[in-house]
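First up is the structure itself, then whatever we jot down about it.
What you see is the complex with one protein chain gone and the rest in place.
And now, chain A:
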Amino acid sequence: MTIKHCDYSQHYRPRMAFTKKIEALVLEMQDPDTGIKTQTQRLVITTIPHAMTGHDILEWIINRLQILDEEAQNIGNLVVQYGYIYPLQEPKNLILRPDGSLYRFQTPYFWPTQQWPAEETDYAIYLAKKNIRKKGVLEDYEKENYNILNIRLNHKWDFVIMQAKEQYRAGKERKKADRVVFEFQERAYWLVHRPPPGAPNVIDYGLDRFSDPNENQVTQKKTFDVYRREIIFNQHSLMKSRVKSSVSLGGIVKYCEQYFNHDPIMTGCLPSNPWLTDDTQFWDLNAPLSEVPTKLRVERWTFSFRELLSDPRGRQDFQLFLRKEFSGENLAFWEACEDLKYGDQSKVKEKAEEVYKTFLAPGARRWINIDGKTMDITVKGLKHPHRYVLDAAQSHIYMLMKKDSYGRYMKSPIFKETLNKAILPEPTKISESKFPFNKRHRRSSPSPVILRQLEQEARAKAAATGPVDITQLCKFTSPIPHLTVYTGFCEPTSPTGTALCDFPPPSPGLMTLPNSTACPSPICVAIESTPASERKFEPSSISTQFLTIAESTEMSVSSDSSTAVVEETKQPSHKSRVALSFSRFLKRGCSNSPIFATLSPKCPAVNSGRVQPMNGEPQHQPQHHHHHHHHHQGQQKTKKTNNFFQIKVDIPSECRIYPIDSEDEEEEDCPNSVKNNTVKEVICPWETITEDGKAG
């Protein structure tokens, strides 16, 4: 016995529920008075009744359902596609023509159902019968199917042949007209259920369910305990607090009204939508830790305490305020709780210990003020720490902050100052005339195949050349203040020229990182965590060192403007560089082009001399080196040709954190080998500069 078709409880969630509706409609069409008028179809010898014109069918649908022409055409098409009505003159074209072409109803046996999908055995029998009837002349796809089925159903093949022959013979017992009709019917059925190549498969409704959604997954033996638990569960459900729909709907309306102006899709965003105008200022200004937040953002903080806490910049501000009021431990405790909840669970015990020692122990350094009962519960829970042990204390502190400090913060001079400093960005001007020239140069990176080849060539060359000459390298590497983004095989001039022009003012490097406040941004965390891993790397794989997310590769602006711009932009985006470059990096990374090399605090680890940022590449530098940019640029031009493509690298290990692309892996390899070869670009002095810069 073969495995029967298991319907997996499909009848509980029928996928083809529309069949019942079409069937009802088709049944109505049969009414001799109100149904569709039929005529006879005249074939060569026989006449067959019950043919209808497409036009009649369409008219009937329009009248019966009181709908418009288009909709009726659509419904008519569906009815024909699913095989309830089949065309007589163009059997393969399953649409309802509104003209005089003939159609006929399909017999109920051949209607599509979900319970009995068209079986392979049936199809095999049909093909065999057709074979007999047409003496071996089948269509190509049918022949293919026939062969496939022969292999698949080999064990049943005898039955298939026997049954085909018998059905053919039995069919001969009918009168000629009926035989012809039967052939039409079968053909129509199989055209729907086994469509020829190129025709859409309308019967396919996707995957079947594996279980009945309404059934209990586990059939438990109904013991006393089961019933008891069921009763308790139901009692609890009764006691559950429910919100009236009027209230919840009112809440939604209020929320929408409040946030309407803050939604960049509903109300436009200033300066402009970066996806449309290619101006990334919006992201830069709204970076998680930007120095000067936008007015809208600050306004959001006034909506609720939750908003304030969830915005890293807001939290920063709030922290400052709390420090002034000498209640900073509340926020610190809250953050520690969050870390415990969402952080690494393998360190739960240590974290809990820390928290206790710092915040909860009597006489602790930053003792928080919670009531005795909560303290008892918490301390007891800390004996067996898990994610949520500090929940009670955390909610207490949260409410405390919300009810007490939040109000005062809103009236504090710190907040007022932030509010005043908040900027309202100007909408970007799109000068239509220059638009094609303003477009970013998007360079696609060379294919990995080519990169590998180059890598190998470079390796070969390196093997030929001797050890790296440091002095030579330093000459080129030192004063490249800006990172240039390399994207590939561009002509030597382009990166410096156009590319540079395209980028917005560079953002300074990581220097700002150390300045960031207690609020650990993911970037900081990332960077801090990576050094360890990086140091594990072999010196050769240092190339990654150059890059760091925080890097502002942008640099490269055009010569004059760059310096000026750098100066200007230094101010506003000081702190946001990290985030800014991060966002840029993400953006670039996703587009597969950029390779940022940045100075990273890690660079010092790289002092292995083998690092070579390919020319001009990641020589990123802290902002005070920007004046070297020009100098560097000149050199870059010459070097570009041979090294340019090699630069890809630099997606530092830190970047792995971000879901960029798998190109990362490949790029990691690239620099490694390439590094060995590009003799010219050692970073050493650059690195030392970095260190200095970093310190600064």
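Please note the rule applied: contacts are C-beta pairs under 8 Å (C-beta built on N, C-alpha and C of every residue); 3 or more make two chains touch, one makes a residue touch a chain; residues count from 1.
In this text, contacts and distances are computed from a predicted model.
**Student:** Name the omitted chain as UniProt records it, choosing among "NADH-ubiquinone oxidoreductase chain 2", "Large ribosomal subunit protein bL20m", "MICOS complex subunit MIC10" or "Regulator of G-protein signaling 9-binding protein".
**Tutor:** "Regulator of G-protein signaling 9-binding protein"
**Student:** Where the complex has a chain not shown, which of A:R42, A:K92, A:R174 or A:K429 is the residue touching it?
**Tutor:** Considering all chains, including the one not shown, the answer is A:R174.
**Student:** Among the options A:F105, A:Y123 or A:F415, which residue touches the chain absent from this view?
**Tutor:** Of these options, the touching residue for the absent chain is A:F105.
**Student:** Which listed residue (A:E70, A:D99, A:D140 or A:D158) would be found touching the missing chain in the intact complex?
**Tutor:** Of the candidates A:E70, A:D99, A:D140 or A:D158, A:D158 is in touch with the missing chain.
**Student:** Among A:Y141, A:F182 or A:W367, which one is in touch with the chain left out?
**Tutor:** Hidden-chain contact among the options goes to A:F182.
**Student:** Residues on chain A that touch the omitted chain in the whole complex?
**Tutor:** On the chain A side, contact with the omitted chain comes from 1-2, 4, 26-27, 30-32, 35, 38, 41, 48-51, 104-110, 116, 119, 121, 128-129, 131-132, 135-136, 146-147, 150, 154-159, 161-175, 177-178, 181-182, 184-185.
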